[in-house]
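A single protein chain has been omitted from the complex, and every remaining protein chain is retained in its original position.
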Amino acid sequence: MRSLPLITSLAWRNLWRNKRRTMVILFAMVLGVWAMIVTAAFMRGMAIQMLDDTVNNLTGHIQIHHKNYLDDPVIENSFFGNDTALLNTLKLPDIIHWSSRIRVPAVISSERETRGVVLLAIEPEAEANISFLKNAITEGQYFSSNDENGIIIGKKLAQNLETRLGKRVVVMSQNTKNEIADSGYRISGIYDTSGEGMETDFIFITKRAAEQLLDSTGLSSEIAVITRSLDTVLSVQKNLAAKNPELDIQDWSSLQPYTKLVVEMYSDFQYVWHLIVFLAMSFGIINTLLMTIYERTREFGLFQALGLKPGFILVQVWTEALFMLTIALFIGNFVSWLTVMTTGDGIDVSAFSQGMELAQMSNIIPFVILFEDLLLANIIVIALGLLTSLYPAWKASQLVPADAITRI
Amino acid sequence: MQNTDNQTVVICTDLSKTYQQGLIQVHALSNINFEVNKGEFICLSGPSGSGKSTLLNMIGGLDTPSSGKVYIDGEEIDKLNKSELADMRLHKIGFVFQAYNLIPVLTAQENIEMVMQMQGVSKNERHHKSLNILQEVGLGGLENRKPTELSGGQQQRIAVARAIVSRPSLVLADEPTANLDSLTASKLIDLMLQMNELHNTTFIISTHDPMIMQRSKKLVKLHDGKIIDNIIQKNNV
Partner (left out) sequence: MNTTLNFAWRNIWRHPRRTILTMLAIAFGAALLVFSIGLQLGQYDLMIKGSISIYQGLLQVQKKGYLDEPKIRNDIKDIQNLARTIRDKTGIKSITARANGFALVSSEQRSYGTLITGVEPEYEKLVSSIPGTIKEGRYLLSDDSHEVIIGKSLANNLRIKTGDELTLMGSGRDGSIAATILPVSGIYDSGSKELDRNLIQIPIKTFQEVFSMGNAGHALIFYHDEIKKEHFFRQQLQQLIADNNQLLTLSWDQLQPGIKQAIELDYSSGWFMYLVLVAIITLSILNTFLMSVLERSREFGIMLALGYKPFNIAKLVMLEALILTFFALTLGTLAGLAINVYFAVYGLTFEGMEEIAQMYNMSATLHPQITFESILIGPLVIFIFTILSALYPAMKIRHLQPVEAMRKI
């Protein structure tokens, strides 16, 4: 197209003819693009954080249970966790960690108070790779070996029980013989998580200690598995399920449907939000373009008199819109990047910590810009932007030359 | 462009134009019959509202007649669609208006080159031709000025330069001197006459400036949309 250089130079210069007006509309568009990207990044951050927390807070990517365990979580519904055939099926390249646990309801008592909890018996080394516990210990120590006989409890639970590190507590639970067994443990570690729910709900002993308490030698309630990445979870889950048909093998999304739902909702909300922001911008885009066209009516008449076709005028106005959109996107993306960079770890919402906990989220929300989200925002702006500016562009091309020229 | 003598460039037959202005019908032109030959320098005169601009717009294909026909270089322009009309203007007709002739965001030279660029003239040739014509119209050295940095007279000269640079069959000028002082106006007419002589370009100029009427080779007087006089003047400079 031989008119292209002319069109681009005309469009570019016209864009800056009324600098103030262009700056105002550019500012509006940059604000819109920024809001789109930053909001998406915030929601993505929330979703990813929530997913991470879910995975870290004992869920893992995949869990293996006895078929009846999830309905009736007692020691009776456990399986042989060190069965060679089962362990062989876990030797997949996509599985990077796994940990075998006993997980049963229990009652913990100090000298003064009693609480209902979930007792987790863990293999310290394996567990350290997959859950939050080791890094959350604030007093005392994590288990150094499977032979230790201490207990690790949450900070809030220690408060509620009016007990502290080094004191003894008694744990009661049902053993494999269906009897209430109890045993005393010295508190060897106290952990602190951002939400108090975890702290009051879970207590930890070693798997060997549990074998004595529950008479559960060789048994596991669950095996939590971490895969190489989120993308491989489904295939690993299917693989394991096929090889171990007698066990119940589920991934995080069916174990924690709420997490899955929220992650999906955030994704969907992006589209709605982008569209709303764009709609708000579109009025300004159309109006500004219509104004520039109105002012240049004579000029468009002249173009026609000089033998330039309506199509030329349409493309010229459209190119102007394209430049405007491109500049807004360029700055908008840059400012968003800057925002994300300068906020570092993310936004601190600890003022709402209990609300966040209720929504199963943590206190610091990182901004996460995914390429696909960035692409979505940019495509929406450029595609819908060009679509909306088609109207003023078409309007400009439809001016009747004789009228246009004589108009003052 | 071949330069055959007495070739007819424009033929108007029974040309009429009626506008609806509110409740009133305005007969801008009625039954105009009019011919222009190659190399002529014609002046359309008459008071405002007599139909000069309308006639020029019809000939330039900017407006469509209510009845009657316009032929440019033997081609009936009624039969052309919008795009063909645009092509015709691009290749055969140059326009000079009363004001706002130039694209404000382009420099003098770019304004002149614009039409050639659309015609597909190579960059070098465009460059060469535009500088030449700027010399010819006496504006050498001002090629990089924007229209706002030029005087009214200079702007009109550039408009004339743009109109003739690609050797059109016909240049239509609608009151080109209306916004100029008499000295500048006289110089512009000199320029147009000079170009007429030099390139044998056909000019049709609408005006109510007696000075231009006097100096044109042929004077066509319009009144209330009718041609009332058609005078051939030999006594010009």
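Letters A and B mark the chains as written, and numbering starts fresh at 1 in each.
Operating definition for what follows: a contact is a pair of C-beta atoms (placed from the backbone, for glycine too) under 8 Å apart; a residue touches a chain by one contact, two chains touch by 3 or more.
All values derive from a computational prediction rather than experimental measurement.
Taking the full assembly into account, the omitted chain touches A. The residue touching the chain not shown here, chosen from A:48, A:234, A:291 or A:390, is A:291. Touching the missing chain, out of A:271, A:334 or A:352, is residue A:352. Only one residue from A:80, A:273, A:323 or A:394 touches the chain missing from this view: A:273.
Screening A:3, A:54, A:99 or A:173 for touch with the missing chain picks out A:173. Residue positions on chain A in contact with the hidden chain: 20-21, 24-25, 27-28, 31-32, 35, 39, 71-74, 105-109, 111-117, 159-160, 162, 172-174, 178, 180, 257-258, 261-262, 264-265, 273, 276-277, 279-281, 283-288, 290-291, 294-295, 349, 351-359, in rising order.
Note that only the chains that are shown with their structure count from here on.
Across the complex, chain B meets chain A through its residues 53, 57, 60, 62-63, 82-83, 86-91, 93, 95, 97, 100-101, 103-106, 110, 114-115, 117-118, 120, 162. Partner chain B is touched in their complex by these residues of chain A: 2-3, 5-6, 9-10, 13-14, 17, 298-299, 302-312, 401-402, 405-406.
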